[in-house]
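One protein chain omitted, others in place.
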């Protein structure tokens, strides 16, 4: 298996040159585009870690999966989806304009405006919210050292005026409750959590197992996993999700830090790292690798 | 099995009252909202037909699946997706406005503008195009009597000015080649093809088997099936596709005639009929039935 | 006066090089960008014709003024403005997207969609509509030879798919009554009427005098002139109308044939020709000339 993964990495590593490391904040631009980490874990406890699987990077948009899980736990499905939709969109992750039309809520929890809503729904005062996100990752990964990259967080906070615009618009429409800057602060922090591809694989496996959380929420663990997995499938890869579904067929979520989280329900968790991004914001080499893995391991849920 | 289906129909038939039969043309409004037909066929040759499975209705948007298949056969994946996207949209099926922005092409082949594009790509002169669609359905269903409802066709043609607007806009942008009225004529005809829930189930099974067409196209049959199935999953149920993916998890396509086509890859073809529609344009009772079928038969591809 | 006009032409003729002759149809692209015609006529019967004032060009969007006048005559103010707005827009003349939102009607009669509406409101069967437009120009100009450029008309008709898209969308929304292709045919013909800068000046003077039509319509002549003049002021120069109002201050309407029609209420009619267009679709040299004329002759209605 490791050999096969290495072969797939080798085959795809040229894709690094087709992407560009995110540079909207200086801290991100320092990433080495040639780093490639691939981690696969399965239900039987097998672990396959290849390449730069120990390299840390910020989780960025993949954190949207975590805030959706916590929002669902805290408020249940109906209340959450009163404030954010289930529907995939053909717009980029940072789109604003539709919020100015008749639409009452963001299209789905995987675009920024939708994730700001789910973050606002996480219960807790002050640092409690971000600590609950960190704790969730610790439970999922068994890694007690997960922490925030302070430099990235401060940069996100300083430059996050587009997210701020969304949040104030959502506030003006009554979709966001609570203090906007506090919600954004949690949002910028959750995007700045440092993980490795191995961490992502373990997060993926946790969801693949049906989110076996010990804490009782307002919704079954299995239902949380079902919702999250379906929304990752239709909306997890930005406005490339449709093409990705055709070519990969694995519920996934990417982040501009270069990570891809994959969930093969009942089987595998997958984590990939490759910081050079394509024009949608997905890891260019990561896409190539997971496409080949899907084919080789027959992971496409539409053709299993 | 039939008993279970009948039980599920019984449980859901109240949903009829939550929907309304399409009435934008008189011919459609004559449908009996209380008709419910459910057909399931599987790879082993089992056939389960319950209720009004012999009732004929027009295929409407479900024909978008067929024109996509023929466009792919005739031109291959690259050329087709140069003119229409793979991406699901949060807009209704008859949206126009984005075509006026920078977008170069319709978001996907399951909205009207995208289907007008795939229909334009079907090779053939005059009636050849529509005859090829009819022939494809005959091959898929083994039903040699599939034909067009002339009354519906003429009404669609007469009232189809919104589709006409889309088509001329696509023409002005160079996305549509050929005579616009001729393309629209085929489009209106394909929407007016009469089918039964049993026909739909057989179409679904054909795709579930990997589209075993005898004619050689520019693309593998299995790849056609993979593309079609994935796009049905992300975009097949109008701007309800995301919520449907969460609650049903079966690649499906609906039409305002009241039909739902379901494809369970490698297993089942499903056809449901119930002409009362919800506000998205999907059969209200059909949605309830397929949701329960998915749960009962464990058909959700995300949790099989 | 003529000397002053010649001086102003001389000063501005370099602007020709900043524009481009319209080339979306071959017939227009043949225009000589160096042609410059300026005509001014006043209430006292003085006529100032300078340069290429005898050069014929197609009236294009300036015809929107004429179809608005006839629509008002035939239906009165209320009915016309039930179907088209009074409001200037920051969108280009060929915008479509807003018609797909909640808006019930085109923003104003000076953009294409609005002019298609006013053309549809001109009474008459078959060629009557276009003949009434031609007759109106003949009355206004005293020129019995005004006619249609057949080559331009046929090209407009052949390539006018964007206008066709608008018209069918308006039809689908119930804003347009009658046969769409027939309305478009009149529209393409009215755009293809040949005029000179002298003709335009006389049209301008006619409006400046309060539209002294002999035929009785459903609305006073003076009210027609007031409406037309105000709408020309706020919307006549495409999405440059606001800047033009600041710098020129004369109710005007331009066309992509290179003409500018100016109306100084109670004083002057102005016609300018210069086929090289700026990025908004206005004559580049024409704009420079009328700006200087406005300053020199103190024609700015905001500072008279």
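Should a chain be cited, it is by its letter among A, B and C, assigned in written order, with residues numbered from 1 in that chain.
What we mean here is this: a residue touches a chain if its C-beta (ideal position, glycine included) is under 8 Å from a C-beta of that chain, and two chains touch if they have at least 3 such contacts.
This structure is a prediction, so every number in the text was calculated from the model and none was measured.
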Inquiry  = Quick check: which displayed chains does the absent chain contact?
reply    = A, C
Note = In the whole complex, of A:13, A:138 or A:171, the residue touching the missing chain would be A:171
Key: Selected from C:12, C:221, C:239 or C:283 as touching the chain missing from the view   = C:239
Remark   = In the whole complex, of C:51, C:265 or C:288, the residue touching the missing chain would be C:265
Touch criterion as defined above, residue of A:22, A:180, A:201 or A:261 at the omitted chain = A:180
Message = Out of C:19, C:37 or C:85, which residue would touch the omitted chain in the full complex?
response = C:85
Key: Interface with the unshown chain - residue positions in chain C   = 85-91, 98, 107-108, 226-227, 229-231, 233-235, 239-243, 245-246, 249, 251, 265-266, 300-304
Query = If you put the missing chain back, which residues of chain A would it touch?
reply = 95-101, 161-162, 164-169, 171-172, 180
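Rule of thumb we're sticking to: only the chains that are shown with their structure count from here on.
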Task = Could you name the chain whose Cα mean is nearest to the mean of all protein Cα atoms here?
result = B
Ask   = Taking each chain's centre as the mean position of its Cα atoms, how many Å separate chain A from chain C?
value = 55
Ask   = Which chain B residues sit where two or more other chains touch them?
value = 98
